[in-house]
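One chain of protein is taken out of this complex; the other chains stay put.
And then subunit A:
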Amino acid sequence: MVLHKFGEKLYSGLVATMTFHLKEICSSIEAAQGGLFLEELNRKWADHNKALQMIRDILMYMDRTFIPSAHKTPVHELGLNLWRDVVIHSSKIQTRLLDTLLELIQGERSGEVINRGLMRNITKMLMDLGSSVYQDDFEKQFLESSADFYRLESQEFIESCDCGEYLKKAERRLNEEIERVSHYLDAKSEAKITNVVEKELIESHMQRLVHMENSGLVNMIVGDKYEDLGRMYSLFRRVASGLVLIRDVMTSYIRETGKQLVTDLERLKDPVDFVQRLLDIKDKYDKIIGSAFSNDKTFQNALNSSFEYFINLNSRSPEYISLFVDDKLRKGLKGVSEEDVEIILDKVMMLFRYLQEKDVFEKYYKQHLAKRLLSGKTVSDDAERSLIVKLKTECGYQFTSKLEGMFTDMKTSEDTMQGFYANVGADLGDGPTLSVQVLTTGSWPTQPINTCNLPTEILSICEKFRNYYLGTHTGRRLTWQTNMGTADLKATFGKGQKHELNVSTYQMCVLMLFNNTDRLTYREIEQAAEIPASDLKRCLQSLACVKGKNVLRKEPMSKDIADSDAFFFNDKFTSKFFKVKIGTVVAQRESEPENQETRQRVEEDRKPQIEAAIVRIMKARRVLDHNNIVTEVTKQLQSRFLPNPVVIKKRIESLIEREFLERDKGDRKLYRYLA
C-alpha cells in the first residue's frame, strides 16, 4: 500500500484500528475485580506487546520509508503511546492503577506478602512507556505517600522506643526499601526513596535521638555500646550534618568529663592515678572511634582537640605526667616486656603532645630524673633512654641535651670511681665505701648549697676523693651536694638484731651522732649537724615518727618537732626486713608553695626565650608591626609554651630600653631593629 502512495491511509488506519481495539481492552481491564485488575492489565499488556511486534514486522516497509519522510511516530512507539493514552491514562484506569500499586506496597510494608513479579512487570511497563510516565503516574505519588507513611511511623517509634531500638527499626526500614527497589522498582528510584526514609526517619528526629535521656548518644558512649554507636554512625552519615551532630555532642561530653577530671581535687591528690585515668579515657574513645566510627579522621581530630583543651585547664598537668613517668620508670615497668614498655611510653608521649607548657614538663622531668638516677632507682636504663629519644624526636636536640648530659655524668662517674679505687684503694683500709656521682652543674637541676657537718669517717674519704679528682681534672671546682646523697648504714639494735638502713646523707649525719651518745635534744642535733632547720625537721620526722621506720624514739611522741624535743636511739626497733629503706629522696607531688616557686622559675626562664625570639624575628624582618611580632613569637615558641601577649609586650619594651629595638618614627605601629 505504501508503494502505491497510500501510506497515509495505511497509517491512519493503523492508528484508528489500534485505538478502537485498545478501547475495548480498556473496558475489559476496568471490569476486572480487585486483585485481578493488575493481572488483567499485565496480561493485556503482554498481549499488546506481542501484537506490536507482529504489526511492526508486517508494516516494516512503512516504518522505514513512509514514516520518516512523513515525520510520523514509528509503529512501535506509536503502539506504546496509544497504549499509554488510551489505557493507562483512561480516567478509570489511571487512578486505580496508582492506588492499587500503592496499596500493595503499603501492604508489604505492614508485613503482607505480595506478588513481586507482577509488580515488577507493571513498573517495567510504566518505564517502557517513558520515564516521565513512570514518574508522573507512579513514582511521584509513591514518594509522597511513603513520606507520609514514614513520618507517622517515625513519630510512633520515637514515642515508644529508646534510641537503640529506634535506630534498629530505622535501619530495617531503610534496608527494606532498598530491597524493594531492587526487586520491583526502577533502579533510579533507589536514591529518591532512601532520601525520603533518611529525611523522615533520621533527619527529622536526629536531635531528639541523640539527646534522648537514658539511651541517647552519651549513654551509648558511657556504656561502650559499639554496635549501637556503629549503627548511629552509618545511619547519620547519610544525612547532611548528621555526623556533625554526633561529633559535636561527643566532643562536648568529652570536654565536660575531662574538665571534671582535671578539676577534681580528690583525684588530683594521686598524680599517677590521675594520669592513668587520662590514658584510660583516651583508650576508651580510641576504641569507640575505631570500632564504631570507622576511624573517621574528623572524630579523631575532635578527640585530640578536646584532650588538648582540658589537659591544659589544669596548670599542674605537666608535673603530674612527669610523676606518672617517674612512677613507671621507678617501679611500674618492672617485669613488663619490651614491647609493652614501648606502648606505655608512646602513650605518655601522646599526652605530652597535648601539653601547652612543655617547658614546665621539662623542668619537672629533669628534677625527677635526677632523683631517679642518683638514688639508682630506675627500673630500666633502656626504657629511660628510649623515652629521651622520643622526646628528642618530638622537640629537638635542645630539649634533651641536658637530660643526656645527666646520663653521661652518671657513666663518667662510674669510670671515675673505678679509677679512684684502683689508684687510692690500697690506702683506704677499712673505712666506709664511697660512691660519688660527679654532676656537671649546667645539666642538673639547680640545687641550693646547704651546710652539713659530715661525720669524720666520711669526711676523710671525701677529702681523698676530692684530691684524686682535682688531681686528674685541674681547673674544676667540686661542691658536695649533701642534700642529694644516700648512705647505707649497718645498725645493731638492743637485742642484737642487725639491720641495714638505707638513708639520706642528712639522716646519716644525724644517726651517726648517736654512736657517741644515747640521747640528744633537737638543739644539740641542730648544732652538731649544722643542717638547715626545715630539712632537719623533716629528716627527724622520717627517722622517729614513721611506723616501721622509727630507728629513733622521740619524746614527746607528737608528730611535730619542737626545739626542746629529745631523741633517743630506739633499741626496741624491729622490722621484718633486713634492709630498711628510710631515705626521703622519692619524687613527690609538690606542695603549693613549692609549686608556686617552680612556676616563678619557669616564668623567669621564659623571659630570655621570648626576648631571643623577638630579636631573631626582628633581625630577619628589620621592621615589623606589633601584632605580627606577637604572632611570630607565638609560632616560634609553640613547641615549648604559649607566651602571654602581655609578657611579650613587656619584653619588647625592655628591648627598646636596651636599644635593641626602637619605635618607627613615621608609622607608630611599627618596630625597627637596631643593628
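Methods note: a contact is a pair of C-beta atoms (placed from the backbone, for glycine too) under 8 Å apart; a residue touches a chain by one contact, two chains touch by 3 or more; residues count from 1.
Throughout what follows, contacts and distances are computed from a predicted model.
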Complex member absent from the view - protein name from UniProt, among "TTC8 protein", "Thialysine N-epsilon-acetyltransferase-like", "Defective in cullin neddylation protein" or "Translation initiation factor eIF2B subunit delta": "Defective in cullin neddylation protein"
Residue among A:Arg64, A:Arg466 or A:Arg668 that touches the chain left out of view: A:Arg668
Touch with the omitted chain, as defined above, among A:Ala191, A:Ala240, A:Leu265 or A:Val646: A:Val646
Subunit A, residues in touch with the chain not shown (by the definition above): 625-627, 630, 645-646, 649-650, 653, 656-657, 663, 668-671
